[in-house]
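Of the protein chains in this complex, all but one are displayed in their positions.
Going in written order, the chains are labelled A and B, and every chain counts its residues from 1.
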Amino acid sequence: MSLELVCPAGTPAALRAAVDAGADTVYCGFRDCTNARNYPGLNFDPDEMAEGVAYAHRFGRKVLAAVNTFPRAGDAKPWHDAIDNAARAGVDAVILADIGVLDYAATRHPDLRRHLSVQASASNELSIAFYRDRFDIRRVVLPRVLSIEQVAALVRRIGIETEVFAFGSVGPMSEGRCFLSSYITGLSPTSEGACAPASHVSYKEDGPETLSRLGDVTLNRFSHGEAAAYPTPCKGRYVTHGRTSYLFEEPVALNAIDILADLQAAGVTALKIEGRQRSRAYVTEVVGSFRKAIDALDRGQAAAVENTLASVAEGQRQTHGAYTKGWR
Amino acid sequence: MTNTANGKLTLGPLLFHWAPETRRDFYARIADEAEVDSVYFGEVVCSKREPFSENDNEAIIRRLEAGGKQVVRSTLALMTLDREVAAARALAESGVLVEANDVACLQEVSGRPHVIGPYINVFNEGSQDVLIRGGAVRIVLPVEATAATVRVLASRSAVETELLVFGRQPLSVAMRCYHARSHELTKDSCQFVCGQDPDGLAADTIDGTSLLTINGTQTLSNGYLVLLRELASLRGMGVTHFRLSPQHVDMVAVARTYRAVLDHAITPEEASGDLAALTAETPWQNGFLHGREGLAWVESELQPA
Partner (left out) sequence: MQRSRPLAAASLSLIPGPLLARLTVLLNRAMRRRHPRLVANFARLDPAVVHVFPSDLPHRFAIEFGGGKMDVRVLPEPDVRPARGDGAKPPDAEIRGNLMALIDLLEGRIDGDAMFFSREIEITGSTAVIVAVRNTLDREEILITDEIAAMFGPLERPARRIAQRIDTAIGRARARIETIHGRLHENAGPSRDLGAECDALRAEVKTLKTRLAKLDVRQMRTDSAATGAP
């Protein structure tokens, strides 16, 4: 089986770009707090979602709707509406994280295919089995914390499809359970859908350097032209033992393009490209490269793939992340 | 021992990697002297720490129970290794009351009484209902919960509701060990450096502001969550259990102070004075409950509904 290429779209234009560049599947979210990339100007209204689905289906591709944040108590309506609207738009599956939202979708739309979002942080056989058995999820998006060997072991045991991250920003924390951004800004990624919301991000010139700040907290200092990441708390520099370092994660992008054969051998169904907040240009470039790589792999020419994605990688540096030893 | 109508006090799991003798002494004193109703016991952060004190566990549990405490066995917050999953499965099958901190446990304990720990997201009625149907008898709300969330969930809950009211706030768990990274080591070769910091390792911002505390693979707040003034309101909302998270301070005295406020024996203001003497330089925080940034300290009362 060829690896399914699952690509991000923050806008209808990006969806078309992804389809045109060879995505098998495009995932996107609604224009509110119901998805984990709730940034201003981004995402789809219900009509745009329906049009996006129509465009993708015309070319035989799929669309997934991410409804992967956690409803606030007493305010489930936006999430229920998102599920209903996704079903109405004819999406091929919804990507969910919250147990209550999963329950709603499974009860109200039993025929709408359900995927488990990485935000659910299901990192082991038993967690995945829980969601599979309770809510009949058909695919799990695995957290970015597992080695290839662990992925392979899970694939053998869980009996449902797996989707793994192949490119994009690497979050080192267990996702959906990280409160660092709300600790600093008061806005919760889990329920508002934005880690390091732009409203709280600022940049300040400081002589030859720039400071990036989140709320009242200085997260990084870099000289002009130095590669830096969007100021999420886990990509900042901190001081421990009097020494300054990227304590959690360097500004690097995960890029698994040269280990696709290993991921395929591990039995994964789909490769996910991160980056609904990135530009159409990013989508076109990354999707195009992965399309070529997967096609080459299918022809048995894995070694022929050239890795030319450094320029669009976060911080312009790349890593295999947890897939290979040493990351932990 | 306590007036249950005023709410129960619990001691959360020890999050830090204390030396075995320190740990033994700590729990002995808790068992004998601390005015807490339940004690959560078990490694939550890193399974590599477990072998150090495994042999003490049985004796500690016996002593806690002899001291009249309900013992709840806490699980890891993030499991990826086969042996971690196997241990959780074995614990669940043993029939003890378990605090599930990873959804993995739910697959095993469903249908039997168990506690949902603060590392499983319960932010709304939908998830609360599913978990209660699955046999949860107590739900510890996530640290990020605001008063609005607590009010809705605690007031409607058919089961007990617990909330952290003292200690560093758990902000994230990970597979990567930041304590090891701070020593330029990796998790696989960590040399158990987390044991050097019994109250965690300070991680400051580059302009020298105190912000976070590192505890192995876990990231905590730099300050202690202190909910004293809010206790009466929380009780009024229907919160039944109030959790103290073990820090490297006199936890027996901390428990006594909180107990006295719950019992209206002293005012929150008097208690603040007592507590300040115990927590020394560590700042206090309570922003999440007040709907603010979690690092904030808000002096005012909770807003009424």
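The definition used in the following text is that a contact is a pair of C-beta atoms (placed from the backbone, for glycine too) under 8 Å apart; a residue touches a chain by one contact, two chains touch by 3 or more.
If you're wondering where the values come from, they're calculated on a predicted model, not measured in any experiment.
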| item | value |
| --- | --- |
| Touch partners, limited to displayed chains, of the chain removed from view | A |
| Residue, one of A:V26, A:L42, A:C195 or A:A322, that touches the chain absent here | A:L42 |
| Hidden-chain contact residue, picked from the options A:C7, A:A122 or A:A229 | A:A229 |
| Touching the absent chain when the full complex is considered, from A:A198, A:A265 or A:A310 | A:A198 |
| Hidden partner interface residues of chain A, rising order | 10-14, 39-42, 197-199, 201-203, 212, 222, 224-225, 227-230, 277-282, 312, 314 |
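Keep in mind that, in the parts below, only the chains that are shown with their structure count from here on.
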| item | value |
| --- | --- |
| Residues of chain A that touch chain B when the two form their complex | 70-76, 98-101, 103-104, 120-127, 129-131, 133-134, 145-146, 150, 153, 172-174, 176-180, 182-186, 188, 190-191, 215, 217-221, 234, 236-241, 243-245, 247-249, 322, 325-328 |
| Contact set on chain B toward chain A in their complex | 77-80, 82, 84-85, 88-89, 102-108, 110, 119, 121-131, 142-144, 148-149, 151-153, 169-178, 181-183, 186-188, 201-209, 211-212, 214, 219, 221, 287-288, 291-296 |
